[in-house]
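Here the complex is missing a single protein chain, while all its other protein chains stay put.
When the chains are written out, they are named A and B in that same order, and each has its own residue count from 1.
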Amino acid sequence: MIFWILAIIFIFLTGLMLAYLVRHYIFTITVLRGANKDKEHRGSEASAFEPTVSILIPARNEERVIERLLERITELTYPKDKLQVIVVDDASSDKTGAIADDYENKYSFIEVLHRGKDEGGKGKAATCNAGLKKANGEILLCFDADYYPTRDIVEKLVGQFVDPTVGATQGRVVVLNEPQNLVTRLIALERIGGYRVDQEARDKLNLIAQYGGTVGGFRSSLLKRLHGWDENILAEDTDLTLSVYLAGYKVRYNVDAECYEEAVDNWKAYRRQRYRWAKGHMQCFFKHFWSVLKSKKLGIKEKVDALLLLNVYFMPIVAFLSFLTGLLLIFFGSPLVNLLWLFVPICLYNFVGNFAPFFEIGVGLYLDGRERTQLLIPFLIFTLFYNMPICFKAFFDVTTGKIFRRNVSVWVKTSHLGNGNCYIQNLSINAS
Amino acid sequence: MRREQVKALNCLFSFLSIVAIVACVVVSFRVINFQSIVSLVIFNVLFVSLPFQLNGSLNRKLCLLALGNMTGLCWNYIFNLFAIVAADAFGKIFLDIYTVFFPLLSSIWIVSFWALSLTFLHRSRTDQGVNL
Partner (left out) sequence: MIPSPLVTSLAVAIAMIITLFFLPAIIELKRPKDAGPRIINDNPTKIMLSMLKIPIIDIEEGQKLIYQSTIKNAAFLYNIQSIEF
């Protein structure tokens, strides 16, 4: 009896992992085939489309990075008379507010909203909601303070909204401080897999392209209708993504709309960031699972992809449990497990880093022309094992939070030390 | 005449690569075990379906595929031999340890070789100057 229960559990768990393997395999094939065709000029067909745009920059203690973003904002090619930049200084204790005030004084299209200590420090969602109240553009874009966009990024992101069914847009994130150390190099691999292949494929296949929280934006009217960001959810980006789709709109991804980010550069910060993402995603699962299943605005393939997206941070736990039940079945002497057991490790490699499997990352690197970086792929097995306990802890905290009605939405901010600044300077030198 | 010779050599090389691949799979089945074949099949499926779509001559891809199969065969043979000898010396538990860890360690060679192959295919892309 126990043997059959274990066997059924093992087949179910391995089947789930194989579903993700197949999903990512389809994504990789889709992008490979699409790369052979001419690139769509996304946004180019909307070059005459110039709505008013509000750019939201939530910032808390970002004195080392915010100046380079604000300077870059002043270099954007989008007409400044149609641009409104709102810097939300979220109760910063450093010079973030002062730096932003300098730019407000120099440039009429930049505004600063200062939040006091009593109302600030409640997380990014609350900060963005405060900024949303001041935003008067038709389109609202968001950039985190540590980002550095291309000068024509607004046109590329805004161009997607020519299609009236588009509710949100997302651009590509490139790691700026990639050469810094092993952590940043592995994060860069994850980003390449996630943005060059995963997001691109989901957009091409009309699945659930994801708004990533930054380098993206919304129709302001839709965002206000959705009541902005949910301050009780840590992964407010995933939450809004699903809300947009459930409202009958879609998210479009533009791989050409590129922006640098400063990735975390140590394992402790990596762990905190992933823990927040894992908890937030699990919160989104509990919030949207039934809505997705019951929604009449989503087709079958969108529902399947949405459910796979919602469950992605449970998968390291599934992988571990699959490994455990497989072990028990081996000791029971089951012949069944011998075949499926071989798929388990390949599936384990499916859940490395940001859940882009090794072949997805490899193809992404190939399309980016990153020859030697391919060689780092085997190191990703370590981020898998590092992510497993993070996801376990997140799952434990979220479920106990639900059972005991505790607030688990405590935002732990990622510190940005400005380690990417030297690479900006190098790029400027190389470009001139 | 020279063109035909080159063409014939290319065909011969492709044929030999395919023979090597098939030989690896057969030897794997006869000499090692079923798990070994499955790991080679997983590698071959992943390699043929993805890197084969990239730029680069067919010969280069077949050569890499054949090398990968030989690497896998050697790896599986050494690990299997270790398990048998260790089981003989220390007990049957080592065969169970082999069954448990074999797929995990196989994935290391599969991923490593796959990554290395893409590096070689990059060079092929640069040589041909083709945009993908």
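One rule holds in what follows: a residue touches a chain if its C-beta (ideal position, glycine included) is under 8 Å from a C-beta of that chain, and two chains touch if they have at least 3 such contacts.
In this text the structure is predicted, and so the values were computed from the model without any measurement.
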| item | value |
| --- | --- |
| Sole residue of A:77, A:93, A:136 or A:206 that reaches the chain not shown, by the stated touch rule | A:77 |
| Residue of B:14, B:53 or B:112 in touch with the missing chain, whole complex considered | B:112 |
| Those residues of chain A which, in the complete complex, touch the missing chain | 41, 44-45, 47-48, 77, 150-152, 155, 174-179, 182, 185, 188, 258-260, 368, 370-373, 375-379, 423, 427, 430-432 |
| Residues in chain B touching the chain absent from view | 75, 78-79, 81-82, 85-86, 89-90, 105, 108-109, 112-113, 115-116, 119 |
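Here is the rule we go by: only the chains that are shown with their structure count from here on.
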| item | value |
| --- | --- |
| Centroid distance [mean C-alpha coordinates] between chain B and chain A, Å | 35 |
| Residue numbers on chain B that touch chain A, as the complex places them | 34-35, 38-39, 42, 46, 49-50, 53-54, 96, 99-100, 102-104, 106-108, 110-112, 114-116, 118-119, 121-123, 125-126, 132 |
| Interface residues, chain A side, partner chain B - complex | 25, 28-29, 32-33, 35-36, 327, 330-331, 338-339, 341-346, 348-349, 358-359, 362-363, 365-367, 369, 371-372, 374-378, 381 |
